[in-house]
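The complex is shown incomplete by one protein chain, all other protein chains being positioned as in the whole.
For chain A:
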Amino acid sequence: MPQLVTVRVERPDGRPLRIWVPVLPVVLVFSPVVVLAVLGAAVACLVFRVNVARAFGAAWRIVTASPGTRVDVEQGRTAVLVTIR
């Protein structure tokens, strides 16, 4: 399960912008939205005749496998780095 998502943006003027997103607290804060999204996904699975349990199992695997992902893009003096820990 990811714990922390880090976003670092380096702008051409040299001022870095860093954002740390603690996943669990953010999910808790947005839990009403998360519940609605889960219900919407379940309805979509039923409409398209996809096994709901298998779909949620696969989605959960994706969430738990995401730590270690790192995307780093640099162009000239601009850089964006996203890491999931």
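Keep this in mind: a residue touches a chain if its C-beta (ideal position, glycine included) is under 8 Å from a C-beta of that chain, and two chains touch if they have at least 3 such contacts; residues count from 1.
We adopt the following convention: contacts and distances are computed from a predicted model.
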{"item": "Among \"ATP-binding cassette domain-containing protein\", \"YvlB/LiaX N-terminal domain-containing protein\", \"Multiple sugar transport system permease protein\" or \"Heme exporter protein D\", the UniProt name of the subunit that does not appear here", "value": "\"YvlB/LiaX N-terminal domain-containing protein\""}
{"item": "Selected from A:M1, A:V43 or A:A58 as touching the chain missing from the view", "value": "A:A58"}
{"item": "Contact residue for the chain not shown (choose from A:M1, A:V26, A:L39 or A:V71)", "value": "A:V71"}
{"item": "Absent chain, residues of chain A that touch it", "value": "8, 10, 14, 16, 48-51, 54-55, 57-59, 61-62, 64-76"}
